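Here the complex is missing one protein chain, while the rest keep their positions.
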Amino acid sequence: MGDAARALIGSPRTRPALLFALALALYLAPFAVGTEYRLFIATQMAAYVLVAIGLNLLNGYGGQVSLGHGALVAIGAYTVALAMVDHQWSFWPATLLAMVAAAAVGAVMALPAFRLSTWYFALITLGFAEVVGGLLTEWRELTHGFAGVVGIPKPGVLGHTLTSFDLYWLALSLNILALLGMANLLRSRFGRALVAVRDNPVAATAAGVSLVRIKMMAFVVSAAMAGLAGALFAVQKTVVTPDDFTADFSIFFLLMVVLGGAGRLWGPVVGAVVFFLVPELLTALQSWRMLIYGVALLLLMLYAPHGLVGAIETGWKRLRTRLGLSNIPPAPSTAIARETVHPIAGAALSVRDVEKRFGGVSALAGVSLDVAAGTTHAIVGPNGSGKTTLLNMISGFYPIDGGAILIDGRSVVGMAPHRIARSGVGRTFQTPRMLPQLSVLDNALLGAFPAERQGAAAAALSLPRARREQMASLGDALRYLDFVGLADRAMEPAGELPHGQQRLAEIARALVGRPRLLLLDEPAAGLSLAELDRLGELIAAIGALGTTVVIVEHHLELVANICRSVTVLERGAVLASGTPAEVFSHEEVIAAYMGSHSSVGQAAS
Amino acid sequence: MSANDLLQVSGLEVGYGHVGVLRGVDLAVSEGEIVALVGSNGAGKSTLLRAISGLLRPSAGRIVFAGQDIAGQPPHRIIDLGLLHVAEGRRLFRRQNVHANLELGLYGARLDRAVERQRYDFVYELFPMLAERPQALAGVLSGGQQQMLAIAQALMRQPKLLMLDEPSLGLAPIVVDQVMEVLQRLRAAGTTILLVEQMVERALDIADHAYVLQNGAVIGSGTPQAIRAGDLIRRAYLGALSDREA
Partner (left out) sequence: MDLDLLVGALTAGSLYALVAMGFNILYRPTNVFNFAQGDLVMLGAMFGATFITLLGLPWFVGAALAMLAVAALALVEEKIAVAPVLKNSASSHGWVITTLAVSMIFANLVGLGWGPDPIAVRPPAPLSTDTFELFGANISSYQIAVMVITVVLVLGVEAFYGTRSGKAVLAVAEDRDAALLRGINPNRLSSWSFFLGGGVAALTGVLAAPVLYASTGLGPSLLLKGFAAAAVGGIGNNRGALLAGYIIGLVEAVAAALLSPGYQLAATFAVMLAILLVRPHGLFGRAEARAV
């Protein structure tokens, strides 16, 4: 292939222009080919795309399978139909009501999903769809039963009644707005948090993300979009009946998302287009349609879990690799990253007689330790002595069975782990908890979640203050990646980094949250000697920022070099504490480590 | 490596995703010995045991047990050959009782009732504390009792080679003494043992041979006396400082 093709494929600038041309063509299309029937189909398709974009947020990014979106559309459609026909409301307030009603029902439907596994939610939404379908015919006083609601008027604006051309343009505009809003939302703190909640809830919690609030946001936004689509559906068809909302209706939306590409921005659009085109080609096979959908769903999940868009992306990457082009996008301008990192006011930690039991085994039996603000403290001890358990208690991941934990004099006992994280406690895990599909930079940006204040609406509209905040976070993230020495790998998928660098990236993520207390769980495990030296320097530099650091570590030399004080745990109790020099000359400590009295261990002093 | 090696590992490499954890490990265990494998956290000790027992598929290298190449075989085949692995952290079935856990140790063995009876008698005699509470749920036992049960469960298959991953984990010294004593009795009865232990001294006390692992590679091996005399342990546990001072 020639240089021209390479330049075209390699250039990132062609895309916005292409998209703009596509939108323009779609706006102008009715003048060229706009028959009533085609406009009807196109408007209906646009309404479906709206539902699918919302479902993609929930399913593709949030990992929750909803089989009830058809029922949410029904609620939107019936709300608008009944408000306009029975109560003579105008379309616009009726649409608002439809979105609120769908969002409220979506929120109720979501409640069990917070405490139960994903598949419960799928079944509950399936049951919910059946119940709504049944009520549409049963609750005659409200819904007019089988006959449905007829004579829904077309919406009006300032005395002008919208034509089918206008409705098409309205639906198209709503699609474009939804896509832009979704793109903004997914790029913001909410998109990262949603993916984190899906792929690694523990990492999300440690970064200060409330699982409940993020999931609720996804449910509500997704349901409101289904309600809006329902409103369009009602005024476009002018009649709504229970037959419009069969059980299959919900499956269609799921199929659109899976077909186009779950977790891909353009997936639902591509899916809907194919979904509308294929039945036209298959009219002869009408009775086989659902069977074909079933087979398609199965094959897609097995062979193309990210749908058509995912398959195209994979092919594109292969093509670029063959042409010798890099698949790693360029990092954002690093000019902002080179400012110095700001000092942090460390917090004092006080642990008093903390107890923890698991079944018949006592993990911590009255552990106390104090760490002065701004110092670096190590917890050492043999495996199974309760070190990690203690970190999990301080960061709130395990409930406490007895005793007290104070951070800067305030008790954190009973606080949810994401709230403890938000109050300035960062942590890392023994096995780095990364989001493997996201870039290292996005992983680091997750750490900025609690610091940012923008709401979902501000993020979706990309308001100036939201953008400013995002730029500031980006600067922070790049700065701390530079600080840990990973600036040059910022745009690579985190899952492709070697173990040692994942650890560093995890530390950078914790630092982006500007923790006043940083808990590091065995940061040296599995590092090469060269990496180990760098880690020592890094922790010393973090300590120099002012952050209080508590480190669980086996590597005694590292501990001796960087820590002011050490606590030795053995079998859930404090064996010794003091400066490294004092502690490591302690006979019992050597014995605990090596199993018996030994000359070997004295090298540690 | 000699003819009476029950287990021979050569050039073994294992990686998780893009990350190499074992980088060409060579190791041999002779029949009737206790071989200790020591090294710091993250050195790759557990990964090595998981690869030998078939939980992980090696990306390169050979694992020969009792004359057969077992690299990449499923765990149940490897167990049928008499190679049993007691995993780190006392991985019992906590919601089932002591007796049921022992019975699960017999899964797939297809033995006569009388032989099964002998196996139960053997482990109950070896661990009288289990004989006292056969109906207790495994999850409510103390840490030491759980470790004994985990070893007993593996012994139900009368292993030729028993691999133990940190049996001392979180146990009181007196209980560690009991575990080590049991291992010595098993060796006397003809069982070969590969022992992963962070309590280096305890492991060296009972071992016939030892390997030191660091960063996924064997950095040395020898008799316990030779290991104690050299500075391998210091390097493995204390890292760069001792290198620089040496």
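Order as written gives the chain letters A and B; numbering starts at 1 within each chain.
Just so it is clear, contacts are C-beta pairs under 8 Å (C-beta built on N, C-alpha and C of every residue); 3 or more make two chains touch, one makes a residue touch a chain.
In this text the structure is predicted, and so the values were computed from the model without any measurement.
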Contacting the left-out chain in the complete assembly, out of A:P93, A:P305 or A:P329: A:P305
Residue of A:L39, A:L67, A:L308 or A:V412 touching the missing chain in the full complex: A:L67
Options A:A104, A:L123 or A:A365, residue touching the unrepresented chain: A:L123
Touch criterion as defined above, residue of A:A104, A:A183 or A:A247 at the omitted chain: A:A247
Absent-chain contact - pick from B:Q8, B:Q73, B:Q153 or B:S221: B:Q153
Those residues of chain B which, in the complete complex, touch the missing chain: 53-55, 74-76, 79-80, 84-87, 91-96, 100, 103-109, 153-154, 157
For chain A, the residues touching the chain missing from this view: 63, 65, 67, 111-112, 115-120, 122-124, 126-128, 130-131, 134-135, 137-138, 201-202, 247, 251, 254, 258, 287-288, 290-291, 293-295, 297-298, 301-302, 305, 358, 392, 397-398
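In this section, only the chains that are shown with their structure count from here on.
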Between chain B and chain A, distance of the C-alpha-averaged centres to the nearest whole Å: 40
Partner chain B, residues of chain A touching it in the complex: 359-361, 382-386, 495-499, 522, 524-529, 532-533, 554-558, 560-561, 571-572, 593-598, 600, 603-604
Partner chain A, residues of chain B touching it in the complex: 16-19, 21, 40-44, 89, 94, 139-143, 146, 166, 168-172, 176, 197-203, 205, 215, 228, 233-234, 237-243
